[in-house]
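All protein chains of the complex are present and in place, except for one that has been dropped.
Moving on, here comes subunit A:
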Amino acid sequence: MQYINLLYILSTVLLIIGLRRMSSPASAAKGNLIAAAGMGLATIVAMFDPIAGDQGNYAWIIVALAIGTVVGLVFSKKVAMTAIPELVSLFNGFGGACAVAISIIEVYKFGETSSIGARATTYMALFIGGVAFTGSLIAYGKLSGKVKDWKSGISSYFNLIWLALCLGLIIYEVVAMGQIEYLPMAILVVSLIYGFTFVLPIGGADMPVVISLLNAFTGIAAALAGIVYSNMVMLLGGILVGSSGTILTVLMCNAMNRSLINVIIGGFGSSAATAGAGPEGDVKEATANDTAIMMRYATNVMIIPGYGMAVAQAQKACKELDKSLTERGVNVNYAIHPVAGRMPGHMNVLLAEADVPYNKLIDMDDANNMFGDTDVCLVVGANDVVNPSALDDPSSPIYGMPVLEILKSKNVVVLKRSMNKGYSGIENPLFFHERTKMLFGDAKATIETLNNEVKSMD
């Protein structure tokens, strides 16, 4: 058994290959399985690897593994595809909680001889894991509608002070060598509170960025714990997630033309409040019948899905309408904004679930080149990603963000439940534009009506 730790090398290789394969559509599913195999192997090695002070306790470990496996499988099978972002956030919180659990035990094991470096590492794992834990819970709550956006003018100052408090206590504890018995617990509590107050003021629309960032935090916490246990798989796996999560976060921020700092301090929420009166004007309502006729006799139709499509579960109805129109010679495509929905790629997953072919999903840049030849743009529950203020209104909080330029097309029909503002709370002049018609109602029901109208025209 003494050489079993060599298998750690194999599991590290599996994790890297898995992550690499996951980054291309053709090999992604296999990559996930390879990474899962790497994780399974690492877990088995961790159980039998010869370690100092081994006490066994296998009953505890096996029962815990069994419970976690069953709960994890049930969660993942039961969840609706629309709820995936919040589930990922919840899972991430659990990983952070595990980092918290092990580091709080480890800090109480420190003796006189523990080095400053080891202490600092463990406390940072505790702090970062704690922020990932409670922050993810808040992100979960916001995405599932259980926690409302809340922001006050002093949030960012409070957070800065609180962050300084967390780090100050950690530095004091590390240098003071555990003189105060309850200080580790105090650090645990202030870290958990920081996770709450860090995410609470960030607008719900920015949750994808936050989840990605917190995912990176969990990875960093795991890597720090890997140093504590001198375990290379934890270290490498953790850093891989930490760095890839960070770069993914930056990519998402770029897609919204915002900096990470701006997201964290809160751009949308605060500036939208001061934006004052938005555009006013007449809204033109369309009827399902008009819209159906327009689409039936169009050459090119572009569907622009947004989070509203996910909420209304309208993806299958969309696919049916697409099918009816395609059978009648209409060319139907889908324009996908990189941050439509609640996670990047959220719309792709939903439409893939509804059997929409991969080649009909058009990226933003290609779509913007195609709108000139598009007869009808059907906006299904998207708002901020089609807001023309981003192009021409420098006073708008989202000015400069790349959006789908659907006003280049001949006709725009917006399916919307009501005239409420979008997730970011910003007015959308698109709705008042002369070429835009609004079709109010539940997206799924409306699309089904449109489909019936199209079919009845033969």
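One rule holds for everything that comes next: a contact is a pair of C-beta atoms (placed from the backbone, for glycine too) under 8 Å apart; a residue touches a chain by one contact, two chains touch by 3 or more; residues count from 1.
Heads up, the rule we're going with is that contacts and distances are computed from a predicted model.
Only one chain is not pictured, and the protein name UniProt records for it, out of "proton-translocating NAD(P)(+) transhydrogenase", "Biopolymer transport protein ExbD", "ABC transporter ATP-binding protein" or "ATP synthase gamma chain", is "proton-translocating NAD(P)(+) transhydrogenase". Considering A:G245, A:P305, A:P397 or A:P429, the position touching the chain not shown turns out to be A:G245 (whole complex).
For subunit A, the residues touching the absent chain in the complete assembly are 15-16, 18-20, 22-26, 28-29, 31-33, 35-36, 39, 42-43, 46-47, 51-57, 60-61, 63-65, 67-69, 71-73, 75-77, 79, 81, 84-85, 87-88, 91-92, 94-95, 97-99, 101-102, 104-106, 115-118, 120, 129, 211-212, 215, 218-219, 221-223, 225-229, 231-248, 251-252, 255, 336, 338, 343-346, 348-349, 352-353, 355, 357-358, 361, 363.
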